[in-house]
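The structure that follows is given in the form of structure tokens.
Note that one protein chain of the assembly has been removed; the remaining protein chains are unaltered in position.
Showing chain A:
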Amino acid sequence: MTHVEREQWDVVVVGAGGAGLRAAIEARRAGARTAVICKSLFGKAHTVMAEGGIAASMANVHPQDDWKTHFRDTMRGGKFLNQWRMAELHAQEAPERVWELETWGALFDRTPDGRISQRNFGGHEYPRLAHVGDRTGLELLRTLQQRSVGLQQEDHRETGDHEGRLKVFQEFTVTRILKDGDGRVSGVFCYERESGRFLVLEAPAVVLATGGIGKSFKVTSNSWEYTGDGHALALIAGAPLVNMEFVQFHPTGMVWPPSVKGILVTESVRGDGGVLRNSEGRRFMFDYVPDVFKEKYAETEEEGDRWYEDPDHNRRPPELLPRDEVARAINSEVKAGRGSPHGGVFLDVSTRMPAETIKRRLPSMYHQFKELADVDITAEAMEVGPTCHYVMGGVNVDSETAATVGVPGLFAAGEVAGGMHGSNRLGGNSLSDLLVFGRRAGLYAAQYALSGVGGGIVADDVEAAAAEALAPFGSVSGAGGDHGPEEDAGPPENPYTLHQELQQTMNDLVGIIRREGEMAEALDRIAALRARARRVTVEGHRQFNPGWHLALDLRNMLLVGECVALAALERTESRGGHTREDYPAMDRAWRPVNLLCRLDGDGIALERTRTEPVRPDLLALFEQDELAKYLAEDELEGLEGGHGA
């Protein structure tokens, strides 16, 4: 028997980004003793990379903004595939969540009358994003981090212990959700990265807040942490993932030099007036406004430019279309031979704003290009191209409580949860999502945990988890799980090599533009990689060993990669973050269809389910003509003469 230390908690939160910390703060406030586990140091989560802002209809800059407008924009951005109740709650609660940050010390940029300033962003009808220059994510995360520390200080004053009610386990990785004999959550199995020692945290409720999957792709804006851990943990625990085919390629990542390829260039550049041009100097986005958005975007450069000063009498420039549209347009321009020297297009602010304004409004971008690419963005254009940025798909959750479907005691919030953003997320809706659903997940996880449910840990499961984690040192049966010896024949494999091959596969075959044959090939390659992953062997010992850590993360990346490829192959239409060359149009018949992925033995099983009908009063927020562009025939029939909005 391996000896594994155990601790008892009420709620365990996996991940210390915006969603995880907001969940932890709420769970502790609700009276639950709460443990937070994160792979990195406390305060380094991927949330700090978010630049542009937090979308919330506070109406500080445009008085007509309200939650209904935000809801409409979110549904349009997601091409109506959004889990509508999530989009509704999100739009309604986002302002409170932002204001609450101020009471915890956040310092947003201000309007002239001293309120929180709000900026324009793609797909948002009004200036809606609360921001701090172009480092809004850092402000959000630091505020939540400092609020957590503040709560620990309160606990210390009261009990003499900083960590009795809220403790952060930094540089720990969770490899398994543990369940009791009845299938309810009973804790997590994790290892400490620094020492390699194992630890079991027993808890009746676990909140997954692990972020995304970008590290399965070669060109990505995501950090090493984004290996789809929460997605895989949920799958293995028995919870399905929904709509994994929808992966957002942010239109503007750096393309040069090679070592920085994929690093994000914030959408604020366009929100503040930056324009996209091809090698001929043409603002090509005017050629790519799709029919569903035709009435809402400017047709001439003059009108688009006037909009920045007079948004009530002009339409916005098409550079501010939702991200999926802009990314596809850039891709097409490059393919047509009108790209920039390093395979992107030009993003220019230098001719649009004075140098001082650029430095003030976009300080990180100025710094990033100066330091990493020798480009002065106040004097010349940036070269940009699409980069894998965000996964809309994720763990299938209940809209109100963030509880996963099918595993009692398991919750999910933030990027790891699916549904909220439909087929495409609007910029700024991620940070607000973290706050709204992080809070909800923490609240309902605490209520569930304190209701007295939950059984014990099954000892065999702990043994199995320990054996799985140690496998790469012995390489008999590796990160892929239990398999017969005949499958394991072959040379030992290097985790770095397998990771690179997976990234190349996802990038080339399940990337921004997809084709049936290529996705089928991707599935074959992933299957082969999974077989080889069982022979992954690492050198050295368990103390802070990156090769070992990667070997364990590979299981998750391979599972997630398979889900993305499988769902993408199934959905024979193009919608949001899923573009099929062989099915280039959005097909209304697919609107009410969700694709669920479940773990079935060693493989992934796919299931089609029908989405819950949108509540009539929410449909009434749209014109009938607009609904006719999105809803399936049978959905429209139900509406006949229903409302007169």
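Keep in mind that, in the parts below, a residue touches a chain if its C-beta (ideal position, glycine included) is under 8 Å from a C-beta of that chain, and two chains touch if they have at least 3 such contacts; residues count from 1.
Definition applied: contacts and distances are computed from a predicted model.
One subunit of the complex is not drawn; among "Branched-chain amino acid ABC transporter permease", "Succinate dehydrogenase/fumarate reductase iron-sulfur subunit", "Cellulase" or "Phosphate import ATP-binding protein PstB", its UniProt record names it "Succinate dehydrogenase/fumarate reductase iron-sulfur subunit". Only one of A:E102, A:E158 or A:D182 touches the absent chain when the whole complex is considered: A:E102. Only one residue in the set A:E5, A:E158 or A:E194 touches the chain that does not appear here, and it is A:E194. In the complete complex, the residue from A:R147, A:K179 or A:H231 that touches the missing chain is A:R147. The chain omitted from view is touched by exactly one of A:P63, A:G114 or A:G181, namely A:G114. Within the complete assembly, A:N545 is the residue of A:S350, A:N545 or A:Q624 that touches the hidden chain. Looking at A:S332, A:N494 or A:N507, the residue that reaches the missing chain in the full complex is A:N494. Contacts to the hidden chain, counted on chain A, fall at residues 40-44, 46, 48-49, 58, 95-96, 99-100, 102-105, 107-110, 112-117, 132-133, 135, 138-139, 142, 146-147, 149-150, 152-153, 156, 162, 194, 223-225, 256-260, 263-264, 364, 367-368, 371-373, 494-497, 500, 538-541, 543-548.
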